[in-house]
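Heads up, one of the protein chains got dropped from this complex, but the rest are sitting where they should.
Here is subunit A:
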Amino acid sequence: MSETKSCGASRREEFKDLNPVLDKYAKVPGSLITILQQAQEIYGYLSVDTINYISEATGIKPAKIYGVATFYAQFRLQPIGKYLIMLCKGTACHVNGADRIEEAVCEYLNIQDGETTEDGVFTLNNVACLGCCSLAPVMMVRSNDGNETYGNLTKDKVVQILAEIRERA
């Protein structure tokens, strides 16, 4: 199943950041979600190779790992852009016009929910609730520099914010 055929030692080398996690959790029952979370933290997403490697270490079938990974909203099977836009679609944001903000973002970036722009700068993810309801409508932008939250958005404001980020990127 593995995409790249390589011997055990070099595979261990390839996943050297993940090995400490597996050493700690691989044989602890019920730890699959924790392992997947940390793998995603390291690599940004869960590739087929990563899933297969976790399968070998834990003895859990790849199909089952895939099943768990696709069940939870947190896990991604594709790499994401440099900036992850988490657009809040919680009730308070919905009431305050989150759909129109989404329209503006999609139109400006030419992507839909879950997609990444061609230049690899932005990924758009609609999220259920960021819990900053008094600032609705809200979005959070995650990058290596941390999380930045933008509140009280309007169509123009959101486009302006994204334009500024794109310039920096």
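Here is the rule we use: a residue touches a chain if its C-beta (ideal position, glycine included) is under 8 Å from a C-beta of that chain, and two chains touch if they have at least 3 such contacts; residues count from 1.
Rule of thumb we're sticking to: contacts and distances are computed from a predicted model.
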Name under which UniProt lists the unshown chain, selected from "Protein LplB", "Sulfurtransferase TusA family protein", "MFS transporter" or "NADH-quinone oxidoreductase subunit F": "NADH-quinone oxidoreductase subunit F"
Selected from A:Phe15, A:Tyr53 or A:Phe75 as touching the chain missing from the view: A:Phe75
Absent chain, residues of subunit A that touch it: 29-34, 36-37, 67-68, 71-75, 89-92, 94-96, 100, 103, 127-136, 138, 140, 149, 151, 154-156
